[in-house]
Every structure is written in C-alpha cells, then in structure tokens.
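If you scroll down you'll find the structure; I have some questions about it.
A single protein chain has been omitted; all remaining protein chains appear in their positions.
The chains carry the letters A, B, C, D, E, F and G, assigned in the order they are written, with residues numbered from 1 in each.
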Amino acid sequence: MYCAGKTPGQVGAIAAAVRARPDVVTLFTRAGPGHAAAVLRELPDARHDPEAALLAWPPQPPAPAGGLVVVVAAGTSDLPVAREALQTARYLGRRTELVVDVGVAGLHRVLGRLELLRRARVVVVAAGMDGALPSVVAGLVAAPVVALPTSVGYGAAFDGLAALLAMMNACAPGVAVVNIDNGYGAGHLAAQIAAPAPAEPA
Amino acid sequence: MYCAGKTPGQVGAIAAAVRARPDVVTLFTRAGPGHAAAVLRELPDARHDPEAALLAWPPQPPAPAGGLVVVVAAGTSDLPVAREALQTARYLGRRTELVVDVGVAGLHRVLGRLELLRRARVVVVAAGMDGALPSVVAGLVAAPVVALPTSVGYGAAFDGLAALLAMMNACAPGVAVVNIDNGYGAGHLAAQIAAPAPAEPA
Amino acid sequence: MYCAGKTPGQVGAIAAAVRARPDVVTLFTRAGPGHAAAVLRELPDARHDPEAALLAWPPQPPAPAGGLVVVVAAGTSDLPVAREALQTARYLGRRTELVVDVGVAGLHRVLGRLELLRRARVVVVAAGMDGALPSVVAGLVAAPVVALPTSVGYGAAFDGLAALLAMMNACAPGVAVVNIDNGYGAGHLAAQIAAPAPAEPA
Amino acid sequence: MYCAGKTPGQVGAIAAAVRARPDVVTLFTRAGPGHAAAVLRELPDARHDPEAALLAWPPQPPAPAGGLVVVVAAGTSDLPVAREALQTARYLGRRTELVVDVGVAGLHRVLGRLELLRRARVVVVAAGMDGALPSVVAGLVAAPVVALPTSVGYGAAFDGLAALLAMMNACAPGVAVVNIDNGYGAGHLAAQIAAPAPAEPA
Amino acid sequence: MYCAGKTPGQVGAIAAAVRARPDVVTLFTRAGPGHAAAVLRELPDARHDPEAALLAWPPQPPAPAGGLVVVVAAGTSDLPVAREALQTARYLGRRTELVVDVGVAGLHRVLGRLELLRRARVVVVAAGMDGALPSVVAGLVAAPVVALPTSVGYGAAFDGLAALLAMMNACAPGVAVVNIDNGYGAGHLAAQIAAPAPAEPA
Amino acid sequence: MYCAGKTPGQVGAIAAAVRARPDVVTLFTRAGPGHAAAVLRELPDARHDPEAALLAWPPQPPAPAGGLVVVVAAGTSDLPVAREALQTARYLGRRTELVVDVGVAGLHRVLGRLELLRRARVVVVAAGMDGALPSVVAGLVAAPVVALPTSVGYGAAFDGLAALLAMMNACAPGVAVVNIDNGYGAGHLAAQIAAPAPAEPA
Amino acid sequence: MYCAGKTPGQVGAIAAAVRARPDVVTLFTRAGPGHAAAVLRELPDARHDPEAALLAWPPQPPAPAGGLVVVVAAGTSDLPVAREALQTARYLGRRTELVVDVGVAGLHRVLGRLELLRRARVVVVAAGMDGALPSVVAGLVAAPVVALPTSVGYGAAFDGLAALLAMMNACAPGVAVVNIDNGYGAGHLAAQIAAPAPAEPA
Partner (left out) sequence: MYCAGKTPGQVGAIAAAVRARPDVVTLFTRAGPGHAAAVLRELPDARHDPEAALLAWPPQPPAPAGGLVVVVAAGTSDLPVAREALQTARYLGRRTELVVDVGVAGLHRVLGRLELLRRARVVVVAAGMDGALPSVVAGLVAAPVVALPTSVGYGAAFDGLAALLAMMNACAPGVAVVNIDNGYGAGHLAAQIAAPAPAEPA
C-alpha cells in the first residue's frame, strides 16, 4: 500500500478494511505522520518504523525462511530508503541485516563488512550521488545485487538520475536496478530471490 | 569477453590465451563475423551462436544445476539479445527455456505459456518499444523478473530508453532492470538468482 | 476553460459571462476549491465533479448521440484524469462508461471487462508509471485507443514522461497519445471520434 | 510487416508465406530497395510505392468504405511518411486524399484547401521541424487530427523530438500524436476512426 | 534590474541608489509585491505595471524614436511576459503596440491583425505550449521576428522547453529565439532592431 | 533551397526551373559536391562557395543597401556555418564583413576587432563548444547579436546543444538564437535587421 | 558536514560531538538559520558566514600555507556559492582572495583584475547562466581553473545545467568542473591544488 499520493482518510479506510485479514501482511509505505496516525487509529498494534516511513500489520513478521538478505546503505541519507527495503524483505519472511555508511569514498568500511556481505543470498545496495557502490559490492560477492538508486544529492545528481544511470552501467556483472527511492520494490525483489527452495518450482 | 569495441586481432589473442584454461567457460559476446572467425581460428571447436553473436568455449555447457531460467523475447527482433541472455545462463550452468513472440499486443500468446513461466525460478524478459511485457509477466508469476530493455524500435523509442524507463516503472513488484541490450548481464544475473541451494550461504 | 493558471476572480468573471450562453456547454477544468467556489457563486446550479476537478454548466449534459466512449483508468490514482476525460466526452454529447483499476499487473481484471471494451467506438486509456495498458487494450479491441499518460509515479517516471514514451511506442497499432494529464483533450478527441454519422461529411 | 530491421531474405520468406492468404491485405513498410526486390520476387504483382517505401499485396486495395481520410504533408520532405500513412489507410479500405506543401509559413496554402479538409472524417497531419501544422489544422476543422511528427529537420529538431513535443502541446483540442515517422500507425488509426458505421458497436 | 532572486531590502537599496540618476531609465523586472513596495518606498513616482511585474523610473518613457515594435501574445496566459517585453521596448524609446489572444488555433484572429503586423519594424511573439505562432507570423510579415517562449503549459510542455524547441525550428526564416519567459531580453533586442537610423553606423 | 535531404537529381531539377527567374536570387544551401555539380550543370555561371557548401544564382549579389552585417566565427571550424550566414546576407543585399578566430580563450583577438564590430548594424556570432562568444560580443557593442550555435565540439557538446543553451542564457542583453548550424537563418535574419530604412514601415 | 538534508537536531548532535576535536577544522555547509542556531548552541564561538550558509569551528582558520586561491564570482547572485568555496579553501589553510561581479558581459571588469588573477596558484570561477567566465579566465592565466557552475538563471538555464555544459566545453584548456552549486567541492579541490610543496611527493 503506497500512501504518498493518498489522503490520510483514504489510507485509514484501507487500514480498516485490512483488519479483517490478519493472515496477510500489509505494508503501508511512504507513510507520512498523517498517514501513520490514520493507520494506527484503525490498527493500534501496527508496527511503525518512522525512519522508513512504513507501517506493518500484523506487527510480527513471519518466521524467517530462505536465504539472508543484506541491505547496504551507502550513506546515512540513504537510510530511509534502505530501511524500507529491509522491512519489506523482513515482512515477506526473510532474515535481514543492515550495513550503513560504507560509501566508496571509504573503501575500508565496505571491506570491513565483507564476511557478512558474502553470507548473503542477495544484497540490496542503496546509494545516491555517484551510485558507485553497487559496482564495488558486485565485484566482492558472488550473490546477485539489487541496485537501489536514491534521490540523495543535488545539482547534476538530478534527483537520482545520475545514480540510476551509473547503476545501469555497473562494470561488474550481477547487478539489476529498480526505480529511484523504490525501497519497497528492492525489498520485494530481494525476498523473491532469497525465497526458500520449496518456493522454487521443480 | 565483450568483443564489440575490440579488433579481431585482439579477440583472437584472447582466444589463444584462453585455450590454456579449459576448466573455465569463456563467452565471447557481441562477436561480429570477423570476431567469430578470429575465435574459431584459435578455438575451432568453440560453439558459435550467430544469432546471439556469441561464442562459447569449451563448447559443452556445464551440467545444469539450480532452478530453471526462462527467457522471454517480446518480438522476433528482440531475439538476438534474448538468446545472448539464454546462452549466458546456460553456460553458467542453468537449465534454460526460450519463449518467443509473446508481446503484450497479443496477450493470448503469453497466457498460453503460463505453465512454463510459472515453473521458472527467474524469468528474463527482453522487450523494446514500449517495454510493457515485464510488467505483465511479473503480474503472472511469483518468481523475480529480470527486465532486459532492447534497442528495438525507432523515433521516440530513443534506442531503448523508452523501454528502460517503462521497466523502471513496472507497476508489478518483483522487476529489476539491466542495461539496454545487455543480454550477457541479464543472463548472468539470472544464473545467480537460480543458483543451486549449496551456493546459498547458510 | 482551463482554470489552473488563473485566479478565482478571473474564473468567476468568466463564469458570469457564460451565464448569458446557456445554449453552449462550458467546462471548467483543473478547478481547485477556490475556482469551484467562484464558479458556483455565479452559476449555482453548475454540476461539480470534485474528483475530476471539473464543473459543467448548464448542469445537464446534452442527450447522448454517436458511439460509446469507454474510459479506462489503470489505477485509482489515474482516476481524476480519467474522470476529466469522461466528463468532457459526456458533456460533448457521448454515452460514456468508466472502467477502473485494471492495470497490466492484474490482467484478469482487464480481461474481465472485455465485453464492454469491445462495444466501444473509442477507448480512452489513462495510465501512469509504465504506461503499458494502452498497448494491451489496443491488442484486445478493434476500436481506436486514445492513450492518456498521467503524472502518477515517482523517480524515473519523470512526471509522466516514462508513460508518454511507452505509449508513443505502443506495440499494437491504433494508439495515439495526448499530453500528460490532459483529460480534457482525451475526452474531446474521443467525442470527435465517436461523433454520430451525420457529423461525418459525405 | 515492418521491414527496416530485417534482412531481404527474412522479408522474402514472409512474402512467400503471405502468398497463401490473398484474402488478407499485407503491407510491407519501410522497405528499402533490397526488401522490395525480395518481395517482388515472391509476389510479382505486389503494388510498390517507392516514395512511401511500401509494398502492398494483393495489389488492389479493398473497395473503399467509411469516411474520408485526408493526409496532409507540411513539406515535400514529409511526403514519404505521409504517403505511408495514406497507403495504409487506403489498403485498410478508406477513401483518401493527399494535400502537400501547406506548411504554416505559407498559411494561404492550407487555407486554400479548407474545403477538402472540412470534408474529412479524420485528418492526418505529417510535419517535422516546428511541428506547428496540426495545431493550425485542428483549429480549422471539426474532425479529429492525427499528428504525425517526422524526423525532418536538423540541429535542435532532435530527429523529430521538437515536432513531437509541439504536437503534444497543440493549443487546439482534438489532436493526438503517434510516434516519429510512424506513417503506418497514423494511417491505421485514421482508418479505424473513419471506419464505416457498421463497425461501430451499438 | 532583475528582482527575482533578490530580497526586497536589496531591491530597495538599489532603488535608493538609482534616485541620483534620473537621466537613465531603470527597469525593475520580475518584481513581486514585496519588491514593488520596496521600490515605491524609495521612488514613489515610479510607474508600476503589476501584470508585467515591472516598475520603471523615471515614470515617463523617453520620446519614441525609430521603428514600431509590435508585441504579440498567443494567449492571455502569455500576457505578463509579453507586457514585460513591451514595457522594456517602450522605456528604451520605441513606439509599441500590443496584440493579444491570436493563437494558431484561431487563425482568423491573427489574420485580422495583419495590417498592424505589417507596419512593424520588428515583431515580438510570446507563446507557450506548442510555440507555433512565431512560424505563422514570420510567414506573414517581412520584418524580423523575436520568438519569446513562455512557460505556459503543463506536462510535455516541460516549462517552456517544447515551445523553445519549436521556435528554434521555425519553418519560416527570420525568427530568432530568446530564453523562456525572458520578456526583458526580447524587448531589449526589439528596441535595438528598431533603433532609429542615426544609431545605424555609416 | 536546402539541399541536404534531397538527391542531386531533385536539386538539379530545381536549378533548371530557377533558370527562368534571373530576377530572384536563389541560394542552394548545404550543397555537397554532388548537389553542386547538379546545380552547375543547369546554371554554369552560378557562384559556388564550397567552404560554405552554398551556390548562388544569379552569381552577382544585388547592390548592397542598408546597414553593415558583421559575421564572427569563434574558431576556424565554425567557418563553414559563418560563411553560409555571410553569403546569405550578402545575396539578400547587405554589405558584409567576416571576422575569424576570435574565440573567448584569446580575448585580445576579439578586442582587436572592436572598431569593426562597433560599425555593424547587426553582428552574427557563430560558435560551438561553450558558445561563450555571443555574450562577450553583446557586451561590447550596441547592435543586436544573432547567436548561431554550431555543432563543433564533442562529448558533452552534444552536437551544439551546449552552445545553444549557453547562448539562450547569455548574460548580456541583446542576443537572440537560431537553430544549430543554421547559417542561412542567421544570415536571413541579419539581412532583415540591417534592411535599409525604406523597408521600415512608417 | 553537509547540513541541507539534515534536521537541526541532527546537526546539533554532530556539533556537540565535534567539540572534543578542536584540532580538526569542521565546516558546516549549506546551513540554514535553524542549522546555524543548532551549531551555535553547541559551539558558541563558531565562525558563521551567513551569506555562504557556512559555519566553521574552531573559528580561527589555520595559518595559511601554499599558493594563493582566487575565487571569482561572475555576478552577485553567484556570491553565496563563491564564498562557500573561499571559506572552504581558507579553513583548509590557504590564502584566498575574492573577485566579484566580473561577468563576461563587462570584460573590462575582469581585465581590470588581471594582476591579481595572475598571482593565483589556482582560480575558482563561479558562474551561472551561460557559464562563459571560466573559458575567459582560463585564457588569461596560466594557473588551473576550477569551474563552479551555479543554479543562477531561469528557463533554459535548467538550474545550472546550461552553465555546467558550457564549462565542460570550455574552449581554453586548463578547466575542470565540479557539481552545480558545489562550493565546498571547488574550495576543497583548490586547496589541494594550491597545497604547499612539502605535500608534493618527491
């Protein structure tokens, strides 16, 4: 449930409707304070992650299954989008880990997390500005990389376009790109990639 | 080994060097007739798929393991890029299937291949022009979709940019995009996604 | 009468002038609350469709003539623009039907409305994001399709540009495109296409 | 059948296959000399319009029905694309008329053809450079206008993009746009719009 | 004096400084209400044209000399920019005339003003959306045309870019283009073109 | 007569037709060697300026009248376009002077020609790459400046787009811009601006 | 420390943390009034340059070493960005000089500062609109030029893109470009270039 273009009233109505389906996880993404209040009025026990601008209900994610999803945020400004990806993967039933502030300007930081990165079944890399981190990560791990451009930056960053283009041209293979700031899409895709073997058709 | 910017001489030298490493699969992609001749001079038993503009050596792909990779070409013009993706996945050790000419203008065709599509661990969808097919496929299957824009089209297709943008904005979740005409990248990513469980870190 | 760039005062003055011409239908499009109040002050019986941001006067549309205009909205966010198209066609004298929430990510929904779509003399298809729906609809019906890109989406949707480009490259013939969010233009064109035979010159 | 990306051999094979279906009109569009020769080898009586780069088989268009399609070319350089549109509409069964060299820099020329333009059920307007003619024509006739941008021009014409944008922003209502140089699409759409009443669903 | 990026305080300071130079005309362009108040505080007799967002001091323009400058606004929304051009030319010492609401969708209106247009030494044509009017006017007069694109429009108008591109590609010779919404520049250039013969070097 | 998109045969036919009208100057612009030969076959005494890719007939320009047109080429690579502008103005009856190789990287060169520049009734400035010269010239002279962007440059020059944009944003007033490489348009406009007073309507 | 995307609270927390490190210069750039207040609450003696939207702590810059950094602002609107560059270089330990309002439309002003410009080890040139000044300066000095495009301008300035492109195409060698409005980056680079010889490796 993408809230950004909707009124709190519309979001609240959806939240009310959802209450009848506790068997299905519902995610409210891009939820501003007004949206969040409207959801919490209907679903007081919903889990709210304000930094990710996301609410989840039922509040408890499913028991994790499948491979590990590691979400990497190049800088602290990329964190909201990265957390949206992480929460999405988590509520779709995956184990998740978050790695923050490992931009390419300080290689030792990303190299310092290599062991974790190499345990991942899939790595989501959120980066704005030069969008260089997915190339670097894809060169370090054997797992597929979901590149998540963010609108962090200014001027010739063109609201994430520079990062998006860089990621489309990643010089390491194994990188695919989702829309700018599309944390939900990146997390969803990562959850599919890391889905447990039973989900894999014979 | 991306041949497009290299001379046949350079490609031939690489082919000669590769002969010492029959344990590693080498793919020569974007190989024109001159490149192909240069490779075959050094590696006469290399497998040549002219439609995919690709040569592989050793000629025999590894025994397949992991999940099924289904590659879909929206139209016959998308076939070269689609075949490049398919051969890449196959030589990286995956089972592959090809589905052709199932563009969104004739929905019954894609719906007629639903059973196969749903058996895939990952689907690669190559499309130019409006780039609409990945959205449709992602709405029909639970597996992740690698969207592969092609430069097929003219005018406002802008050499694949229109397709690329459409795919970035796919209205179904579970879609990630690679560079225009990047069949190798799509096939490589698909092979990673469909890698057998042992490759999945505990 | 396009209100968006005008002050309520200017719009009110036009509404006052229009009162002398009850024989001509006047549409006030892109009318915000202030514009609407200014119109209703002068023309209290004007018909106001707030969702379409449109007022019509005289309130009663002409008796319908000509072919059926079906307006399709890919998602609920496309509804305001779609309703603007529909009301325009209706006040220009056509029978109209609205079909909502039939995006390409859920093909069964659009396939479920096939009978209605095939009765249309012309179909208007409003869609944002990947702009894929007009291609799909044009592949299903024999009537012409007016593709109406909307600014729904974010990031690489570029305020409707991605949808516009996709629609320009529709892989089914029979599709023409109007400006982003131009519901009025789409409805006007549809009314012309579906005009009754007498309007057709011998 | 769009020939541009195909080899003469591929086009010839399609021409051979088509021979079994004289009940269906087949159009070979964007056919260069090599394509044309390949078609004529298989279908010696095909009608060839070299200026439109188009071949039709069977050579005789169907008996015309429905409304009149008027195709307007702003300048002589727009003529190939305009003729492609005209032939397409004609072989889809419409009466057609061609108006040439009536660019907006010489208004008297377009005003001199007003009587014909006003008899049309639909007008196709092909123009490159500033793409201004569709606006002018739509202001003169009550019928819908299919705007067909061409790649005629240089520099900031950007291969038809300037014309396309101008047409999307036509200041007269009743204009819809097809892809740059897409004569086939414009002609097809015009034929649908001018289809005879029986084709119009009750 | 371009006010847009300055504070009222900065503009007021410049107005105060200007008071010592009544022999030179000063124009305050893009002056919002706050800027205007600041200017009028220092120069109470300045002439304020709120629609053009412009103030002039000394209030009386110089006695006109040279040729006639005709400024044309395609629509009423183009009027502010057109008036800025007109006032600029007037305060630089030219005779000026204004022609409004003569967009290409209603050719009879522009044709109805032909006599005036042909008396001009230079014509400034302000237009947004499709930017088609300068082409039409240049085809009707022998004088040079200064094309002034405006940001009027929405969607694919891209804030005046569509109009600018159309004007760069005007199919009549004798058209040159200034920046989007640059009424001052257009008026300044027009005043130079229509400067009296003495200004013309032997 | 713009030759670029035409065959030598078409151009030759026009040249033959022109022979009957020695009272009108005809310019053949963007004429390659083949075009030139075709023209000279029909009009053997036509004046051919190969560097400007232009032929004129009758060969003798009219007696000059009106003000002086100075054409400035920033670099030698801008010379063909500059000469096209100069010849156009000359054959339309103006006195002309050419100034070459005065790019902004060597200010002393342009400053060294100040006396000539200040005698001009209008200055045409052809420049590619950074397109900076028109700003500089407009700051030095009182006459209007016609900025003529050229496609000289590479990479981020984007075939003249960078120069075009710079010229649209010239920080000196009195600059208007024509299309990239449009020497004919610049020369035509300059001839209009420098037209003799009798041409100026009372 | 780039403040623009952070809350005052976040910035204040960083300021508090910085207090323990008086041996390192910390710069708070793009600091709005709220950010500034938050910093000053924690570091009351920080030096605040409101025009540059920058705070520095410790307030005293290091003793200058290395070559002279001259920062040039084309117009007064470019001053904030230019000052950000200057302060950055100064707090990184360089001698700095500021030159203002020397745009190319008034060459005598930049020529009047030639002696200072030629004393510089590196020149930073901030300019918006046509971005022409770096070309001019690079033609006048032997030192490297750091071109700093600003978002000053409107319409086809495209928020600094026109200036950026012009600077990338500077026709004098010795120019390199940083991001739009990136005063910090320009100042940092200039400080590196003008670093004292000891910093230069043998």
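One rule holds in what follows: a residue touches a chain if its C-beta (ideal position, glycine included) is under 8 Å from a C-beta of that chain, and two chains touch if they have at least 3 such contacts.
Keep in mind that what you see is a predicted model, and the values were worked out from it rather than measured.
Participant: For the unseen chain, which displayed partners does it touch in the full complex?
Facilitator: So, taking every chain into account, the missing one touches A, B, F, G.
Participant: Out of A:L27, A:L55 or A:A166, point to the residue that touches the absent chain in the complete complex.
Facilitator: A:A166
Participant: Who touches the missing chain here, G:P58, G:P80 or G:P144?
Facilitator: Of the listed residues, the one touching the omitted chain is G:P144.
Participant: Can you name the residues of chain A that touch the chain not displayed here?
Facilitator: Listed in rising order, the touching residues are 74-75, 103-107, 111, 129-132, 135-136, 138-140, 153, 155-158, 161-163, 165-172.
Participant: Even though one chain is hidden, which residues of chain B still touch it in the full complex?
Facilitator: Counting over the whole complex, chain B touches the hidden chain at residues 4-5, 149, 151, 159-161, 164, 179-182.
Participant: List every residue of chain F that touches the chain not included in the displayed model.
Facilitator: Missing-chain contacts on chain F: residues 77, 152, 154-157.
Rule of thumb we're sticking to: only the chains that are shown with their structure count from here on.
Participant: Can you compute the centre-to-centre distance for chain C and chain E, using the mean CA position of each chain? Integer Å is fine.
Facilitator: Distance between chain centres: 36 Å.
Participant: Go ahead and note the Å separation of the Cα centroids belonging to chain F and chain G.
Facilitator: Between these chains, centre-to-centre, one finds 40 Å.
Participant: What whole-number Å value describes the gap between the mean CA coordinates of chain A and chain F?
Facilitator: Taking the average C-alpha coordinate of chain A and of chain F, the gap between them is 56 Å.
Participant: Which residues does chain E have that touch at least 2 chains other than itself?
Facilitator: Residues 155-157, 161, 164, 168-169, 179-180.
Participant: Could you run through all the chain pairs that touch each other?
Facilitator: The complete list of chain pairs in contact reads A-B, A-C, A-G, B-C, B-D, C-D, C-E, D-E, D-F, E-F, E-G, F-G.
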